[in-house]
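Would you mind keeping the following structure in view while I ask a few things?
With one protein chain removed, the remaining protein chains of the complex are shown where they sit.
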Amino acid sequence: AQDADTSADSGGSKKGSVSLGFVNGANTHFHTCLQKAVEQTAKKEDAKVYTANSKQDAGTELSNIEDMISRNVDALIVQTVNVDALDGDIAKAKAAGIPIYLTSVSTDKISDILGAAVVDLTEVGQMDADWIAKDAGSKSVKVGVVAGAPGAASDLLVGGFTKRLPATAKVVANQPGMFNPAKAQDVAENMIQAHPDLDYAFVANEEMAFAVRKAFDAAGAKNVKIVSVNGSEDGIAAIKDGRLQATVSNSALTIGQTAVKQSVDLLADKKVDKVSKVPLTLITRDTVDQAPQYCPE
Amino acid sequence: MALRLPHAGLIAVLVVVIVFTALRADSFTTSQNLLNVLRQISVNAVIAGGLTLLMTAGGMDFSMGSNAAVTTAVAAQMLSGGHSTAVTVVVALLLAAVVGLVNGLVVTFTNVAPFVATLATAMLLDGVALLVLNGMSVTIGDKMQALGNSTVAGVPWLLVVAALVLVLIGLVMRFTTFGRDAFAMGGNEHVARLSGINVPARKLALYALAGALAGLAGLMLLSRLGASAPNTAGLQTQLTAVAAVVIGGTSLAGGRGTVAGTALGVVLLGVVANALNLLQVNSNYQLVVTGAVLLVAAVINGFQRKGSTP
Amino acid sequence: MALRLPHAGLIAVLVVVIVFTALRADSFTTSQNLLNVLRQISVNAVIAGGLTLLMTAGGMDFSMGSNAAVTTAVAAQMLSGGHSTAVTVVVALLLAAVVGLVNGLVVTFTNVAPFVATLATAMLLDGVALLVLNGMSVTIGDKMQALGNSTVAGVPWLLVVAALVLVLIGLVMRFTTFGRDAFAMGGNEHVARLSGINVPARKLALYALAGALAGLAGLMLLSRLGASAPNTAGLQTQLTAVAAVVIGGTSLAGGRGTVAGTALGVVLLGVVANALNLLQVNSNYQLVVTGAVLLVAAVINGFQRKGSTP
Partner (left out) sequence: MSGPVVRVRGVTKTFGGAAALRDVDLDLHPGEVHALMGMNGAGKSTLVQILSGVHQADRGTVEVDGHAQPGLTVRRARRLGIASVPQRRELAAGLTVAENIMLGDLPRRHGVVTWSAVNSEAEQALSGLGIDIDVRRAAGELTVAEQTMVEVAREVRRGGRVLVLDEPTACLSAEAAAQIRGLVRRLRDDGVAVVYISHYIDEVMGIADRITVLRDGGVVRSAPAAEFDAASLVRGMVGRDVVSARPERPAPTDEPGISVRALSHGRAIRGFSVDVRRGEVVAVLGPAGDAQSSLFDLLSGRVAPDAGQLSVGGVEVPFGKVSASLAGGLRCVTGDRRTLGLVPELSVDENLMLAQDRLERRSWHRGRDLARRAAPLRRRYGVVALAGNPAVGTLSGGNQQKVLLAKWLQTAPVACFLEDPTNGVDIAAMAEIHALVDELAGRGVAVLLASSSAEEVVRLADRVVVVSAGRVVAQRSVAEVSQDGLVSLAVGGGGS
């Protein structure tokens, strides 16, 4: 096992326990839930956890990692701001002899990292597309997309979704909502205006999806079906009362739990897989009871 | 000078954008779409309106967007915690006014430039908003639904509120001593003081008013979204409002400003965003186009001004 | 005035933060951590340094962060496209200087306030950065690795570059006519012109220099991150730099500014961010604390200044 005594200045950590650094990417609902999950699971696993937040800035992320290195944690869990900026992070940590565990995404060079809990964003998009394909049957339908902010996460999601749609479903509008509900609402209002005959809308997260629903309802387009991503408590409630029709659950709780447990196990040289795929569940009205818990209490 | 059409640059750019979009996108000129645009800009209009008055008086509040974020968060927590809408609205507006007042106290009784002080409070308030929400989103269900989504005689309530605020501010600036004092203070604070204007009191009132209007904007935003999420409003919102105000011809140094210009600035930004959506412009180009339009409008305005005052 | 320690407020706040953190977190005072802090602030220091000179001359460039974003994007594309590092660096710096020059042209030859013009170009450039990257991230592999991560005699290269830039700007401001002209222009542009200073040429040079320094900052950032992704740098970076500069005592109205103050401002912001991490302050509180520290430093600075000039 890794020698825990090297973490000399991890004040408060019990002798023999593991210290983890968690570098979170932003302050959204998802990130908050993820952090809670990491903290709670670490407590259960008897690991000490330090946290930092990069506030959506790649430079801050690197700084946070440097700060974690200088406090000499045993391993780092990183919810990255940006997949491609990771290389620098990983190289840094590697040079300092501190392994990195990634959440949500992975990297090509698996050997450089401790492990990863991966959400396959392409597949998330595909699952939503599949639901539309099934729901629409052979009808030709019009679909609108409210994407996130420019960047890999949104591109993968939207790419997976649009490429998987059947030929009978046509994407008539695709605009960025910047992961910002207010912006998404404006976009949705304009979209329903330009395409009053819209049948479906794909929205890159649930916070935006609620705002989009409001915009559609206000424009009298109550029967546009909205599919989204997250599976948060509010999202499940919205599925129940019919505001959203489908969502793909990528539970922040599951990701956080997996990340901590696996990190601890891997540090202890237990024989576990380095990369674990976070289970994805399509939630519709019929399957709401199968929805995994999204956020820790 | 009297013959010159004020804000000609802005109006010219606005007309070009409107004509171009109307020709390319049929849906642009539908009354529904125009109402959409107007509803979308309502929140920004209220913030920009308050800022116009404050900046005319030589002040600056860079924290209005963040103040709105705090208000949104607090109101959402109160509503979801079961408080009545009336109580929530009153508490939220009071809180926002107090935040503004604190800004005013700092600016008036210390020697800190308003921009600096309120940039610091903007950061601080962004953090407070996160704390209030505890990093999560909070939904308010059907509450305040009417304000955010209903119409009166076909006009969205939000628009009615925003228009009322702008008209009131315009009247205050034109026809009241309070408004004229703002011009005098912005033009030359020493002279204002020597002329018997109670400058500190006026400043506090102006900052508190800006705060209250930021709070109102926050409530309007909340009623539209039906939820408060982390990073709603904040500095980004503020920058849009500042852009609208300065494009509208209000001086950063104070002493000059009109609500009409601000309204035009707000409308221009709203119309451009709407046009970019309707024209299906690639999202990567949207920022470029918005920036370019702002720049062109500013330059035309600038050339026009060059003629009159050196 | 001569006896008064300049920047006493800033230094006091800085000392308090340092002592407090050192007592509470052992790792703070390790040389590794201190070097980390200094490396982290290097990029910001270069932008803030350029801005100090420009603002002293009465200018403002709100687009430096966005200019850095464009530079980062262009350099990343060039490097990943197989161009040599030398060519890339030259092209990137030239491009950034040209962008700055364009800002300068707008500000000098139209009547647009610098803040307004460069706020618009900031948006525009943020969009351009997205276009250059085509919305994706671009990695540069091992290139420029040395600048971003290596050290010389134990000191990170980034820090060396930043320190050099700041010292040079400080010397220029104190000991060259170029620097003194900046003070004169900021103090009273009319007088500067009457004194035979070629004000337009000076302005263009200053804006181009600010642009080039933004470009340098962009390259430094790229070398640290090893990749350029959408939303790297941009307005957020700019706001941090502006905060550092104004906290350091440079006047928004021009005519007053010191590089030493700016350096202190940059260090304060860096130390506070580092301290908050090491002290394990909840991330929601971090913004609150940062804002509060800025505000306190500004207020203390302000009171101090109140004594000297009314």
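A, B and C are the chain letters, set down in written order, and residue numbers restart from 1 in every chain.
Keep in mind that, in the parts below, contacts are C-beta pairs under 8 Å (C-beta built on N, C-alpha and C of every residue); 3 or more make two chains touch, one makes a residue touch a chain.
Everything numeric here is computed off the predicted structure, so don't read it as measured data.
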{"item": "Chain not shown: contacting residue from B:Gly65, B:Gly127 or B:Gly179", "value": "B:Gly179"}
{"item": "Touch with the omitted chain, as defined above, among B:Ser84, B:Ser150 or B:Ser195", "value": "B:Ser195"}
{"item": "Interface with the unshown chain - residue positions in subunit B", "value": "1-2, 174-180, 183-184, 186-188, 190-198, 255-256, 308-309"}
{"item": "Footprint left on subunit C by the chain that the document does not show", "value": "174-177, 180-181, 183-184, 186-188, 190-198, 251, 255-256, 309"}
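Assume only the chains that are shown with their structure count from here on.
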{"item": "Separation of subunit A from subunit B, taking each centre as the mean of its C-alpha atoms, in whole Å", "value": "33"}
{"item": "Approximate Å spacing (C-alpha centroids) for the pair subunit B, subunit C", "value": "28"}
{"item": "Multi-partner residues of subunit B (at least 2 other chains)", "value": "130, 134-135, 283-284, 286"}
{"item": "Numbers and ranges of subunit A residues touching at least 2 other chains", "value": "27, 35, 150"}
{"item": "Complex contact set, residues of subunit B against subunit C", "value": "106, 110-113, 115-117, 119-128, 130-131, 134-135, 235, 239, 242-243, 246-247, 251-253, 283-292, 294-295, 298-299, 301-303, 305-306"}
{"item": "Subunit A to subunit B touching residues, read off their complex", "value": "26-29, 31-33, 35, 147, 150, 173-176, 180-182, 185-187, 189-191, 193-194, 207, 210-211, 214, 217-219, 232, 234, 295"}
{"item": "Subunit C residues touching subunit A - in the complex, by the definition given at the top", "value": "25-27, 30, 32-33, 36, 39-40, 43, 130, 135-139, 148-149, 221, 224-227, 229-233, 236-237, 273-274, 277-278, 280, 282-284, 286"}
